[in-house]
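Omission of a single protein chain aside, the complex is shown with its protein chains in their original locations.
Here is chain A:
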């Protein structure tokens, strides 16, 4: 290899690396920019409905002041799952443009369907996003109410997942959902 060719290869390599860093960094920056609560509630559909309901719940207001934001529960932390979820979000952009839920009335009408989608997603992943913070191994059952401790014991034994019981803890439950018909381990 002569001197000129060597220089060319080195140049290409350096340009490649620099471009790679910029593109990769840019991609991740853009992804993170769309992965925070301020971005989520920049749509009035989220701000007027689900965000308002969240504020009364323990995931927003509590004794110690630790809180969960939208993506903490609704976007996976691991990169591959996160990108898959982000690609699925293109469907949400479509419905945003179509105005599918652009009034509280329309949102209310769709709430059962939307909630069921989220419940199914959480069940399919064994409540992966819940478990980023909540872990059976770190739970001290002696410090829980007896009702809670008994139920958690049963859940471990029978392999229930968080969302089996903990529905409607961050947002209002939808009309048409019957809690009496929804025992964990069924359906």
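Quick notes on this structure:
One rule holds in what follows: contacts are C-beta pairs under 8 Å (C-beta built on N, C-alpha and C of every residue); 3 or more make two chains touch, one makes a residue touch a chain; residues count from 1.
One rule holds in what follows: contacts and distances are computed from a predicted model.
According to its UniProt record, the chain left out of view corresponds to "Periplasmic nitrate reductase, electron transfer subunit" among "Heme ABC exporter ATP-binding protein CcmA", "Carbohydrate ABC transporter permease", "LrgB family protein" or "Periplasmic nitrate reductase, electron transfer subunit". Summary of contacts with the chain left out: across A:8, A:104 or A:179, the touching residue is A:179.
Panel shows chain A; residues 58, 145-147, 168-169, 172-183 of it touch the chain omitted from the view.
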